[in-house]
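Every protein chain except one is present and positioned as in the full complex.
And now, chain A:
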């Protein structure tokens, strides 16, 4: 279980930022536009607001259980057996998450660039890098994302600046036509994709230097990440219109195809696709890292690194079958995923938080100090 490396608060911010954008930026505008039409960007804003609340919850969890990973939080709240069982559920979800994101990557390539290359080939190449990152440890991942951040920012600024001339303001009118309900449900699906999986950052948080100070940083970087996605969604609506955005598999990719500055700077979409590779990499790595960490904690292994390679093989194979087809993928993402992630990302953490608070209160009563030590031991 040894992870000697420690990451700084700033590195955690970079990770959170890229993690928030993750796959969200590539797929979520379509879902938002399908539910909220031209108000998709309002849905994105609602999503960020909901996300802030979710992060508040996680920060609460961090205060109640300082320095514990998610599996250990479950154990300390629910006792050894129930806690471990819950930990297993989370571990499974981390692996499922890693597999689905790998499928997204492979599917994106197969749909947009290389339809005749087998899926396993793309997925395996990506998985090798992910497994390598997880194996080399948190410090390496954090430094790698620090290195990738300038590239990300550069591409993103380029994206925004080059899209401004093509924007048609009439596309967002009439504002607020769909009403609260679709905007809220769009926001929920956004928060479900971008913020609720952040529960897996609990495998990272114990390794942050001075975690108390990083709380503000978490909020700031998650908000900034959210703003990036809001901007991309807004541009999708402004340029493609709600109809084409809602109908596209990858609306932000359809969006960058529109870049054309003076018939000269055009057809740059393959370069700008670099954006999603960076953010998707961070997201996959985190799912995967959380998965292997949880597994090693559940099994009580001394070195989590021994499971990185076998798990990578399992994840690659699983990603090939995780969605049988893209129609199923969309069904799963829109119908099954939201309640699932709300259960795992909100309801259970909330329960754990309440249990933790209750225990803390009883801890403050001096007469029960022996009981507390028992609690800690379990």
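Everything that follows uses one rule, which is that contacts are C-beta pairs under 8 Å (C-beta built on N, C-alpha and C of every residue); 3 or more make two chains touch, one makes a residue touch a chain; residues count from 1.
In this text, contacts and distances are computed from a predicted model.
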Leaving aside the chains you can see, what is the UniProt protein name of the one that's missing? Options: "Spore germination protein KC", "Ferredoxin family protein", "Nitrate reductase subunit beta" or "Glutathione transport system permease protein GsiC". "Spore germination protein KC"
Where the complex has a chain not shown, which of A:6, A:215, A:257 or A:305 is the residue touching it? A:257
May I ask which residue of A:266, A:303 or A:360 touches the chain that does not appear here? A:266
Which residue among A:7, A:50 or A:240 touches the omitted chain? A:240
Full-complex touch with the removed chain, picking from A:10, A:53, A:125 or A:261, is A:125
I need the residue numbers on chain A that touch the omitted chain, in ascending order. 111-118, 121, 125, 170, 173-174, 177, 240-241, 243-244, 254, 257-258, 260, 266-267
